[in-house]
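Before we start, here is the structure in question, set down as structure tokens.
Removed: one protein chain of the complex. Kept in place: all other protein chains.
The chains carry the letters A, B and C, assigned in the order they are written, with residues numbered from 1 in each.
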Amino acid sequence: MTKHFEKVETLVSNIPDSSKIALAPDYSGCPMEAIRKLIKRGVTSLHIIGVPSVGFQGDMLIGAGCVKTIETAAVTIGEHGLAPRFTSAIKNGTINIIDGTCPAIHAGLQAAQKGIPFMPVRGIIGSDLSKHRLDWIEASNPFSESEEPLILVKAITPDITLIHVPLADSNGNVWVGVRREMMVMAHASKKTLVTYEKLFDGNLLSEESMAPGTIPSLYIDGLALAENGAWPVGLFGNYPPDENHLEIYMDMAKTDEGFKEYINEYVFEPKAAE
Amino acid sequence: MTKHFEKVETLVSNIPDSSKIALAPDYSGCPMEAIRKLIKRGVTSLHIIGVPSVGFQGDMLIGAGCVKTIETAAVTIGEHGLAPRFTSAIKNGTINIIDGTCPAIHAGLQAAQKGIPFMPVRGIIGSDLSKHRLDWIEASNPFSESEEPLILVKAITPDITLIHVPLADSNGNVWVGVRREMMVMAHASKKTLVTYEKLFDGNLLSEESMAPGTIPSLYIDGLALAENGAWPVGLFGNYPPDENHLEIYMDMAKTDEGFKEYINEYVFEPKAAE
Amino acid sequence: MSEVIKHEEMLISVISEMLNGMSHVAVGASSPIPGSAALLARANSLTDLRVSMLGSEEHNIFTNGGTELFDCAAQGRIDAFFLGGGQIDGGANINLVGIGDYPDTKVRFPGSFGSAYLYYLVPRVILFREEHTPRVLVPKVDFISAPGSSPENVNRPGGPYALVTERCVFKFDKKKARFRLESIHPGHSLEEIVEMTGFDFDKPSTISETKPPSSDTLKLIRGKIADEISETYPAFSSKLFGA
Partner (left out) sequence: MSEVIKHEEMLISVISEMLNGMSHVAVGASSPIPGSAALLARANSLTDLRVSMLGSEEHNIFTNGGTELFDCAAQGRIDAFFLGGGQIDGGANINLVGIGDYPDTKVRFPGSFGSAYLYYLVPRVILFREEHTPRVLVPKVDFISAPGSSPENVNRPGGPYALVTERCVFKFDKKKARFRLESIHPGHSLEEIVEMTGFDFDKPSTISETKPPSSDTLKLIRGKIADEISETYPAFSSKLFGA
């Protein structure tokens, strides 16, 4: 039932416009090659969910005009500074922002994973975040003897989870190691599409040491090999971020024109990435 | 902060009478050697939580008079039939039973893991189970447009989780592989005590393949080596149940006298187990 | 090969037929016959039928601990599951707790396991209980571990599909919340079934005989399936197949 695609292009052709798509932060599994192919295809009106935040890939999708709404605890390019295209899009009002906080996003996904309509979350009370969230309800803790307010966060069910992982096997199982937020994302989503760095020789679920870090193929709808597929963000256990390239991006993406040049060079005419 | 104990006896001396103690089912990590030492010590008034059910170890503790209350989705010795000492104790009214259902027990522990007061659970409505549970509340789903009933399960915070695992390292990290209910138990509990089959040479958290199945020492309070420590129940990936021995147990434990003989032979004068 | 079909083999075959076209079948605790049926359905499946068996290391695709089976069911990723019952009544209510006035039950069963949840969420729940007597199939269960039907306001995508016993197959009519006799196993009669069933059920004008397994299926059961099930249920496998 898990489809193996020869090309990343074909894999991402399974992502319709207007999809609600869950993405990982830069230190987790970022499917950069798939993001470039998505931009090249001209996907539009995406609703991005940062789990719990989103970095370079979110900024690129926003810059390329692929995003209608972004639901996230933050958009950050880490040490390199404010995400330039995100910052500009907010200033110009060209995207909707749904501001959340990390544990509430995790809780919403875990609620979807468990098939429950909501999950209580500690904290949040008195923050301005909840004023703007129609999908959060302030309720009273029914187990408390005295009146105690509590935030209930509605389940978040992404249409698609799109991630890049270190290993996959021919059965469609994928290995994420300790980066289990990707497992929650896959469990919670209607579909999960994956690019992977290397093919694992054997069955990941049959190896006692590999199985604990593996998302079973039951949850994986499509797969494609993408060597160096997380460049320039880096992939845990495999390669670090290409800091020089990120600096180039930060510099070019300061302006609309610079960003257009950037995607012309690296997305539409991808010499440097090959 | 994780203490290494030379003897299983010393490890279990950290379990006070009347503790609320979480135990795994027979197919997960059963600390049988520790259970025998607990019985030998004469622990009393335990509140056992089966996560989500309990088998041989629960039946033994009940038979030996160590248990006041058992909270579980089931007590079962699998293929071997009804748990004899549990069945007898219920008939004679010598223990309290708090009947639950597997996902509600998992949800209660996950609520404790997340520090939230409760977790909604699907199903259950209309079952006689909820009639007897003061720690479950039937509420209305606040996210549903029409009236929809829903069960809220109160967080379950065990005093102690007691488990047996395949591997531990000198830093106090323990490897449970895919049996992650033990990780939830450790996260949710005030204290976690562990016996382990073999010492892992190195740091489990430093090995990319081992870390995903590892409970970090942060959650582990005490450890002791117990080779063959899950006998006769068996340990996943290591050795199967000793079916012949379980049959001997089932036969002897039919009666009070037979059970007394059994624990005399295997707990108080443990020739056969050595 | 002996063509004397054991009743367990018959049941494995009958249940297996009900799993045609499923993509994911889960098997709970203490379920050697449903487990064998699921493995048989997988062996016969043209597509990829997944089997997740509690207690098995080989036939287990879960990597998120004890909660995953339940989460997976809630996500709609499990098509079929099996439940039994110390008592089962005509409304498909099941009792896995005990006989008598709870909590002071005269006879205590193991407990409800995940029934009070999976019965609501898995679209095709097959009730299986070998013993077909008025003691087990009762007018009304003493304790409802999980009800056979629910009011409309309860979120319940799942529920009972059939009840398989040593004597016959009942199908559950969700609208009427009643069982209908579907087929009678060879060697058994309607009169016997009426007599041995404590609850009232619908009787179609013509009732077929349950189809026994073909010799190919029998060969598969006694070979591959006997071998596969022995990992989780060694005593069952060795008793039935002498493996």
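Assume a contact is a pair of C-beta atoms (placed from the backbone, for glycine too) under 8 Å apart; a residue touches a chain by one contact, two chains touch by 3 or more.
Bear in mind that the values here come from a model prediction, so they are computed numbers and not experimental data.
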Q | Left-out chain, listing which of the shown chains it touches | A | A, B
Q | Sole contact to the chain not displayed, among B:65, B:81, B:149 or B:216 | A | B:216
Q: May I ask which residue of A:31, A:63, A:100 or A:166 touches the chain that does not appear here?
A: A:100
Q | Absent-chain contact - pick from B:82, B:205 or B:248 | A | B:205
Q: Provide the residue numbers of subunit B that touch the chain removed from this figure.
A: 1, 112-116, 183, 187-188, 205, 211-219
Q | Sites on subunit A contacted by the missing partner chain, in the whole complex | A | 25, 27-28, 51-53, 72-76, 78-80, 82-83, 86-87, 90-91, 93, 96-97, 99-104, 106-107, 110, 121-129, 132, 146-150, 178-184, 236-237, 240, 243
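By definition in this document, only the chains that are shown with their structure count from here on.
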**Q.** Chain whose averaged C-alpha position falls nearest the assembly-wide average
**A.** B
(Q) If I average the CA coordinates per chain, which chain comes out farthest from subunit C? (A) A
Q) Per the centroid of Cα atoms for each chain, what is the distance between subunit B and subunit C, given in Å? A) 28
(Q) Centroid from C-alpha atoms only, then distance subunit A to subunit B, rounded to Å. What do you get? (A) 37
Q.
Residues touching two or more other chains, restricted to subunit B: which are they?
A. 107, 121-122, 150, 178, 180, 237
Q: Among the residues of subunit C, pick out those that touch two or more other chains and give their numbers.
A: 62-64, 67, 70, 74, 121
